[in-house]
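Every protein chain of the complex appears in place save one, which is left out.
Chain lettering (A, B, C and D) follows the sequence in which the chains are written, and residue indices restart at 1 in each chain.
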Amino acid sequence: AEKPAELKIGITTYASGPASVFGVPARSAAEMLAEQINARGGIQGVPVSLNFVDEGAGVETLTSEYRRLVDQVGVDVMFASISSGVCNNVAPLAEDLEVLNFMWDCGTQRIFEEEDYDWVYRTQANATPEILAPLLYLLETRPDFKTVAVVNQDYAWGRDSWNIFSTALKTLKPDVEIVAELFPAFGAPDYSAEVSRLQALAPDVILSTSWGGDLDTFVRQANQRGLFANSQFVLPLAESSLERLGADLPEGVIVGARGDHYFLHPERRGDEDFKAFTEGFRKRTGAWPIYSAFHMAQAFAALEAVYDKATKANGGEWPDHEQVREAMDGLEFRGFGRPLKIREDNQGVEAQLVGVTVSDPAYPFRVIDKMEIYPAEPIMAPAGEESIEWIKTLKPDFLATRGDRFDHAR
Amino acid sequence: MTLNLAFIALLDGLSYASLIFLVAVGLTLIFGVLGVLNVAHGSLYALGAYTAATFGGQLVAAGWSPWLTYPALVAAALCVGLVVGGLMERLLLRRIYDKDPVLQLLVTFAVFMMLENVQRMIWGVQPYYMASPLQLLGNVSVFGINYTAYQTIVLPVLALAALLGLRFFLRRTDAGAQIMAVTEDREAATAIGIDATRVYFVTFVVGAILAALGGALATPTTSVVPGMGANMIVLSFAVAASAGLGQIEGAALSALIIGMARSFAVYLAPEFEVLMPYLIMVVILLFRPYGLFGTVQARKI
Amino acid sequence: MRRAALLVVVALLLALPFLAGPMLTLGTIVLAKALAVLGVFLLLQAGQVSFGHGMFFAVGAYSAAYIGAAWRGADLLVLAVAAAGLSALAGLVVGLFVARYRSIFFGMLNLAFSMVLFAVLEKFFHLTGGTDGMRIRRPTLLGFEFGRGSFDLVLYYFVLGLSLLCALLVWQYLRSPIGQALKALKSNETRLEYIGLSARNTVLAAYVLSAVLCGLGGLSLGIVQGLATPDYTFWTRSSEFVFIAVLGGTGHVVGAFAGSLVYEAVRFYAAALLDDSWQLILGAVLIAIILGAPGGIIDLPRRFGLAGRKRKAEAAPTDAAPAMRAPYREGAAS
Amino acid sequence: MLTFERVDVSIQRIPILRGIDFAVRERETVALVGRNGAGKTTTLRSVMGFTDIVGGRILFQGEDIARVAPHDRPALGIGYAPEDRRLFSRFTVEENVLLPARVAKLDASETQRRLARIYEVLPELRDLGPRPAGSVSGGQGKMVALGRALMLATRLLLLDEPFQGLAPVLANRYAEALGRLRDLAPEIAVIITESNPALLRRFAERTVTVERGAIASDETASIAAA
Partner (left out) sequence: MRAASPSGSPLLSARGLEIRFGGVVAANGIDLDVFEHENLAIIGPNGAGKTTFLNICTGYLTPQAGSVRFEGGELIGQPPRRITRLGIARAFQIPQLFTEHTVLENMLLAAAVRERSWNPFRSLASLPQRGEMLELLDLVGCADLHDKRAADLPEGQRKLVDIAIALALKPRLLLMDEPTSGVASADKFAVMEILVSALRTAKVSSVFVEHDMEMVTRYASRVAVWSQGKIQMTGEPTRVLSDPDVIRTVIGG
């Protein structure tokens, strides 16, 4: 096909509402990456252009906007979205409109387990490995715990992630007692009651998959009242809160990053492109990149990779949309972590990085140490299987799953 | 649940109730006097929080004594209440007092949306936080459970002070009597020399200051984030409606009930925690259709 | 003159698919919401503001989801009838509780009920799909299956027909004695009782009707989106309906459509233009309309002297409405 | 002291008063009579600033009253007892009577002096004092409204249909009260609207008749003759 004047990308992200703590950094990352790509001459010589949609504007506006971008602006690819709810909405829409859609950040594992899609791909992992990795890490570092409590936000992610975690725990370590399942309201300003109850119970482990302001509030209130002293905290999404929490997050907390990314990634931190990204980002926004920014980078990496591959397959000619879609099968690409692969169910296969917090004089906030990067395949449900059912079939030898250990090199 | 735990739950409920009371009482006041259900009340809460975090943060960063963050909280609330509340009343609400109340609701909703946006333009999307007031006072220990003195002592005391202050103001002072008169009949009040326009202004600003103060007082314990106003406003609605309209004491009682219900739910039925305000509202209204303290003012026939 | 204007509008609506092309779905969304707004509009006639009608919206959408899941390829007509029936039932059950409440208590009790439903939909995620909601598969119409392009068109006309029909019904209802009694309730409930009519039943009848309208709106939007989510019962959605109704104007059924169109269009174009400042634009536009035309958008032509005939006083809401006021103010009203 | 100069008033763009033109002198009691809807109430409300005056002006002691904000007019010494009483039902009867003094920040002795005069004019208010104003009957409410107006009226008293709904005993007493007022405070000018002129016989020396928003006649002592 003819090379177009530009490669148009539509991106849905949160510009308003609580989830904008992810949305806005991701947006900055996208703008930065687009500039860099265009500075390099574009993708296969075609510059990219971005069109953003605010997921916070409501799902009707979003679908209308989505349609407009595809039908009228004629975008070549959509990156949608952060919210799992929105992913559920746009996945069938993308299929209808026959537009390539990268689910660039949403985590729900169910989407590909319940439905087959031709045009929808996920350029990162899903909730299953993102929760199992911190659990493995916990079982490896604190194998002797007896009691667990959970404090999650009362919405889909909070419930689903607890479902994965607790199912795995019951399968792998049935003697553990779940002493409290607390689901405070999304955006709750106060966790006094939860903290008191947890102090009274003093569970060995406290899990929270909360994020954003909710996680910050919970951590601060818990820390102020000394809850960290007696319980091991597991916070699978805390990588995105580290810089904000500063010294309010104690040492020794297990944190995850929803994938294999971190601004001090042990395998990548020395690389030029990595440094260009993290430091460029910091210059641009004043903060280190968090996982949503890395997820955005992965979507861009996948886009570049798939156009390279499709162009090659097309004998050096610019591919049409159908050819690009075909090239997605088994696509391999690399963001700012380990290489990724698209599986036959369109799910991305991504390693997972977990570690514990330590202080580091070089940074005014906690950094992750004793990192372990888990390979993806062993900790995610195979294509075509339902995660929860698959977790129930796990055998104790699963506990032996190990990744590569890295200690923070000072 | 043992007695100890019940006591602990009581303490937790108290601090939470104090916070929502401070916000909801402003809403109730404005509603009672102006008849406007101010959706933007949530934004004033959020703006109070952001401003307090900024003021406090600057103070601490500039190396001033962290004790000064307390006056900074109050200063922030006053600023927001006077400036934003004042402008809102002067520029918008004043034009529509004689219009259908639903229209007033709509205007405040529009203001809410705009302020959410403005807030994001000024402060961005990253959560803010200002812990100095909390850390200064440290913890107290009750039955082996650590409590922050700020939440268990400062907040309830301030809420109580607000309650008593408002009661005194409305019942005992001339200004309070004027407010009550305007509340009932604006024209008749004007006919005896009351400047109803000013009363509306003052009431709105006081209500706005209370909302902002609620937000400012929340900053030491909670993250200031986009969308925090939207969450608070429904809760305030629930408190105001279960209290009975314009009922200051009612607002205190229903805030307390909702706060307690929430903290007891955390112990007894965590599943219901989120639902508690609504369940309580349903139950209260089913048994007392005009709210806890509300009375039917029978129409004269 | 007004009739002519109305005919032009209907003709435009019928021709929209040929004019707007890819924007057709926005049109369908506008109409679907207008249906729900019509329900809220109906209650506004009695001065009652519900902050919980999203619950019937959800009933409509979820009934489509459940029936679609149980019976693949269920027909759109069947879904519509089922959604109407189920939301009527839900409206009756909830209405029995809320119909005797007024002003803010009516609004808040509705809000509470819808939030309870919201929580139930999220909690029993094994049955309801939780926050993710449930898929609604593309239904057939009169036994015919449609592909995407043609289904968009079919759905548009279906929702257009449905909403025009409902608008006509509501319009007639409000002219009839029972509809007028509903309006009368706004100004003097005491007198209503003293002419021998139960204020509660008057509200209840309108409540059930409004639940059906919201149910049909929810069904329509659910099918457009292919999804029913608990989001539909969240209080923000319910208040959105109220705002659209007031924005459009409570003086005439056309207001529901005008409001819905303007609201969605402004939000859509504001979001397209400035994805991170749409709230500012939408808020400013809302305020401009309210201050410029307190009777709502349908009042605008009159404001600018465009309407030929002077409309009756009913067009403009007047100060006599104690809808959301404290009850003690009513004493002063008479 | 109060002069209407060709006053036009419209409500929602409908002309209600057309060219009202008359003057009330000091110490004078004027009856404003006319059929229902003639515009009596509207005339009084215009003095208080509750209507939009679209033409002409109202002078109070030679000054255009439009320059004084409605809420400042009572301070000029104008008391107004509206047709429909408009008591503050959440206050007691006594508080209703005292409220204007509190608003005007009268000192205690002045307040007591005026209160004493009010009780002298309206002895039955004493007993009603502690009752909530919302609970008094229709006629009792009229008395309270008069008492409240008297608290401020040092120059001009506007009474809108004060006898409506009063039992004859009370109406008589009310009329007596007005008579007493004229003796005690002759400096106060009074305008009374009334659709039943017979009751005014005893004290109104002048009758202004309003018809469909305009002055139809202005006669001195015509009622006494009738």
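What we mean here is this: contacts are C-beta pairs under 8 Å (C-beta built on N, C-alpha and C of every residue); 3 or more make two chains touch, one makes a residue touch a chain.
What you see is a predicted model, and the numbers here were worked out from it, not measured in a lab.
Novice: Given that one chain is not shown, what are the shown chains it touches?
Specialist: B, C, D
Novice: Among C:Y66, C:F105, C:F118 or C:Y173, which one is in touch with the chain left out?
Specialist: C:Y173
Novice: Just name the one of D:Q61, D:Q112, D:S135 or D:S217 that touches the chain not displayed here.
Specialist: D:S135
Novice: In the full complex, which residues of chain B touch the absent chain?
Specialist: 300-301
Novice: Going by the touch rule given at the top, which residues of chain C touch the chain that is not shown?
Specialist: Residue positions of chain C that touch the missing chain: 172-173, 175-181, 183-184, 186-188, 190-198, 313-314, 318, 320-321, 333-334.
Novice: Which chain D residues touch the hidden chain?
Specialist: Listed in rising order, the touching residues are 11, 14, 34-38, 41, 83-84, 131, 135-140, 142, 161, 164-173, 195-198.
We adopt the following convention: only the chains that are shown with their structure count from here on.
Novice: Where are there more C-beta contacts: B-C or A-C?
Specialist: Result: the pair with more contacts is B-C.
Novice: Rounded to the nearest whole Å, what is the centre-to-centre distance of chain A and chain B, using the mean of the C-alpha atoms as each centre?
Specialist: Taking the mean C-alpha position of each chain, the two centres sit 36 Å apart.
Novice: Residues of chain B touching 2+ other chains?
Specialist: Residues 116-117, 120, 184-185, 188, 230, 271, 274, 297.
Novice: What are the residue numbers in chain D that touch two or more other chains?
Specialist: In chain D, 86, 89-90, 134 touch at least two other chains.
Novice: If you look only at chain B, which of its residues touch chain A in the complex?
Specialist: Per the stated touch rule, the residues are 5, 8-9, 11-13, 15-16, 19, 116-117, 120, 124-127, 129, 131, 134-135, 139, 144-148, 151, 218, 221-228, 230-232, 262-263, 266-267, 270-271, 273-274.
Novice: Can you check the complex and tell me which residues of chain C touch chain B?
Specialist: Going through chain C, the ones touching chain B are 44, 49, 51, 97, 100-101, 104-105, 107-109, 111-113, 115-116, 119, 123, 190, 235-236, 239, 242-243, 246-247, 250, 276-280, 282-284, 286-287, 290-291, 294, 317-319, 321-332, 334.
Novice: Where on chain B does chain C make contact in their complex?
Specialist: Listed in rising order, the residues of chain B that touch chain C are 31-32, 35, 37, 39, 92, 95-96, 98-107, 109-114, 116-118, 120-121, 183-185, 188, 230, 234, 237-238, 240-241, 245-246, 271, 274-275, 278-279, 281-282, 285-286, 289-291, 294, 296-301.
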